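All protein chains but one are shown at their positions in the complex.
Coming up: chain A.
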Amino acid sequence: MRTPVAERAKGWARRAPLLPALVFLILVTQLPFVVTVVISFMRWNALAPDHRGFAAFDNYRAVVTDPALRSSVGTTVLLTVTVVLVSLVLGLGLALLLDRSFRGRGVVRTLLITPFLVVPVAAALLWKHALYNASYGLFNGVLTWLWHLFGAGDPPQPDWMTDSPLLAVELSLIWQWTPFMMLILLAGLQSRPADAVEAARMDGASTFDVFRHLTLPHLRRYLELAALLGTVYVVQNFDAVFTLTSGGLGTANLPYTIYQTFYQAHDYGRASAQGVVVVLCSLLVANFALRTVSSLLREEITR
């Protein structure tokens, strides 16, 4: 017969390998958040340290009524949804193209994943200066070149970054995230059972039928996974907004706005309240996302 003490010792022996990671993560990610909640109820501006005190809900009132923050919530949603959806659709198209065999498929796959492997800040600098720049960027350069080629004068030279700043940020992010979506969806396509497709084709199913009734259902969990992970990363994007537009012209998303409040205004209380509001909002999204992952995980287990 086992004694309760031995039983408990066994339980701790099982838990022991888990504890370092768990404790580390709680210390580094959960504890700061508790501090954030505390500071969010304080009046605390680094430029006026003597003025520190309890502020009750003042910071939250300021945050909720702040038009800049409200617009940055809208920008974040718009930016994330656009980038994730467009990359997902493009990624699906590219994955379908790469799922067939053709000459040089490996090379094309390598070409396609390159954008994802460029360091985000480097990519943003590349788009800002080498591609978008109105006077010597590649885009306008190609326009000039095309117009000259056909003997037309006065090529259009749009100033991409000021004419449509949000689109400029979105385009550079879509360029970086499409390969990510493509890689996950391609792996999904290649795990599709080939015999089912073969059988459907034998029965005279068209390419579209196969896609609609076999490929798409099989891809569902890969699409969900790609969209979910893409969202987690794009929502938090800071590099592109910071480098391309410095949050100007209506491109400031939430991470950038919080950074700005903290870094430039030195208003610790309000930055914390912003952080808490953002966390509460992401908990709503995360709750939904975790449910998706949970169903994915169960499928993986029963597989």
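Please note the rule applied: a residue touches a chain if its C-beta (ideal position, glycine included) is under 8 Å from a C-beta of that chain, and two chains touch if they have at least 3 such contacts; residues count from 1.
In the analysis below, contacts and distances are computed from a predicted model.
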"Putative zinc-finger", "3-phenylpropionate/cinnamic acid dioxygenase small subunit", "Na+/H+ antiporter subunit G" or "Mannitol ABC transporter permease" - which is the UniProt name of the missing chain: "Mannitol ABC transporter permease"
Hidden-chain contact residue, picked from the options A:Val83, A:Leu183 or A:Ala252: A:Leu183
Absent-chain contact - pick from A:Val63, A:Leu98 or A:Ala227: A:Leu98
Chain not shown: contacting residue from A:Arg109, A:Arg192 or A:His218: A:Arg109
Absent chain, residues of chain A that touch it: 11, 14-18, 20-22, 24-25, 28-33, 35-36, 39, 94, 97-98, 100, 102-105, 107-123, 125-127, 129-131, 135-136, 138, 140-142, 144-145, 148, 175, 178-180, 183-184, 186-188, 191, 222, 225-226, 229, 232, 235-236, 238-239, 242-243, 254-255, 258-259, 262-263, 268, 271-272, 275-276, 278-279, 282-283, 285-286, 289-290, 293-294, 296-297, 300
